[in-house]
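Structure first, commentary second.
One protein chain is absent from this view; the other protein chains keep their places.
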Amino acid sequence: MTHFLPLIRREWLQHRFGWSLLALLPLALGLLVAGFGQVEFDGDSPLPVDGALPVMLAFAVVAGATAIVFIVMSLTSLIIVSGLARRDHADRSIEFWLSLPLSHGESLAVPLLVHLVLVPVAALLVGLLGGYAISIVLVARMAGPAAWLELPWGALLPATLAIVARLAAGLPLALLWLSPLIMLTVLSTALFRRWGIVLLAVAIGLGSTVLERLFGQPMLSQLLGRLLRNAGQALASASGTGLTLRSDDDPLVALQGVPGWALADLSAALGALASPLTLGALVVAAACFALLVNWRQRSSKAAD
Amino acid sequence: MQTWDPRQPIYQQLADLLAAQLLDGDPPEGQAMPSVRALAGQHLLNPLTVHRALQALGDEGLLENRRGLGLYVTPGARERLKAAERQRFLVAEWPRMRDRLRRLGIGPEQLEWEPRA
Partner (left out) sequence: MTVASQDTLVEARNLSVLYGARRAVDDVSFDIPKGRIVGLLGHNGAGKSTLMKAMVGLARPQGELKVLGLDPWRDRVALLQSACYIPDVAILPRWVRVDDLVTLMSGLHPRFSADRARQLLRRTSVGLADKVKTLSKGMVVQAHLALVAAIDARLMILDEPTLGLDVLSRKAFYEMLIEEWCDGERSVVISTHQVEEIESLLSDVLMLNEGKLVLAISLEEIDRRFVALSHDAAVADEMAAAHPLLRYRVGPGPGGSAALFDGEPPAHLQALGRRMRPSLVDLFVALTRKPELDRTQF
């Protein structure tokens, strides 16, 4: 696909301002709060650097920043993706794109890839770096300017990187579980424009009620529930146990346990793939994609 | 945009126009004619029309095709054009003018041959 990079570039050119704003705003706020916000500690003297609080705070800040930017950008992507099919129809530039030697498949697939995969991964990295920046400011306020460098990075670095890696690895899995819903939304906005989402929600609601009456059990809503739960767990807590760090534990030990937890959690998430639901989800998503390609092909023919 | 007389084929009108320019020495004898594309762009005509016009001029011996180089103005083209124009004037235009002068009663002594300074 020689058009891969130019199509990615198109997304960048179209969305770069929005992306930058949404990714950097939370980080900027975080920096402001860290620098000038109310932080209460016992006593005014600088806390000992090897105390529990600075390192746990640094970790929390990095993890939090990463998570927040990730969530914000992922939500943005979901919104953009839901309107993907019709986005060039308002200014009629769809006719311009159709006059170029681009296949319908790649014109649909590359934006999906960019918004659903590349953007969240980039968000993770931006959040990570931003989190480090905020933690520098915070720790400097708490324990002096050089304190940040003296944090136990041997444990902190792997722990923060493990969080990012867990989310990055969990992303494709979450996408797998969400793919039927996402693709159904794209298809339905393609066919029904703005009413597409409403119609889809109504269809799902009606469908699950009808099926419940017919089969006695809430099949559709159960199915959807499982998909959503699997998606969430693909990102975190697949093993059922959350990441708990108790304040009375030795922070170093707790941090050192994070990578291990992340790995175990990821394997549990991978384990959840061994289910017929996986195949079903992929089949529905693939069918929707095929229908979208077909729709795009037919919609290029308009009345004279 | 230039409008062409509907009474004559366009290629003929272009040929006449180019011939008039040749008479004025544009381009001079022995020099190359502008390319078909250049002429087409200048007059906003289809190159095929320009081609026909140049063909007509070639048929009259005013242009020659130098292989590999294009169309060139034949040496002596100006003289031939002038001779042809002269002939046309004497045969077609002059008799009409002469009749008119007769009707108005103007004799040769009343005609000014030198333009007023």
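A and B label the chains in the order they appear, each numbered from 1.
The rule is short, and it goes like this: a residue touches a chain if its C-beta (ideal position, glycine included) is under 8 Å from a C-beta of that chain, and two chains touch if they have at least 3 such contacts.
Since the structure is predicted, the reported quantities are computational estimates derived from the model, not experimental observations.
> Using the whole complex, pick out the displayed chains that touch the missing one.
A, B
> Looking at A:His3, A:Arg141, A:Arg193 or A:Arg226, which makes contact with the chain not pictured?
The missing chain is touched by A:His3.
> Among B:Ala15, B:Ala40 or B:Leu81, which residue is in touch with the absent chain?
The one listed residue touching the chain not shown is B:Ala40.
> Which of A:Gln14, A:Ser221, A:Ser237 or A:Gln256 sits in contact with the chain that's absent?
Here the residue in touch with the unshown chain is A:Gln14.
> Which parts of chain A are in contact with the chain that was left out?
Per the touch rule, chain A residues meeting the hidden chain are 3, 5-7, 9-10, 13-14, 88, 91-96, 98-103, 300-301, 303-304.
> Just checking the interface: what residues of chain B touch the absent partner chain?
Output for chain B: 1-2, 4, 6-10, 37-38, 40-41, 43-49.
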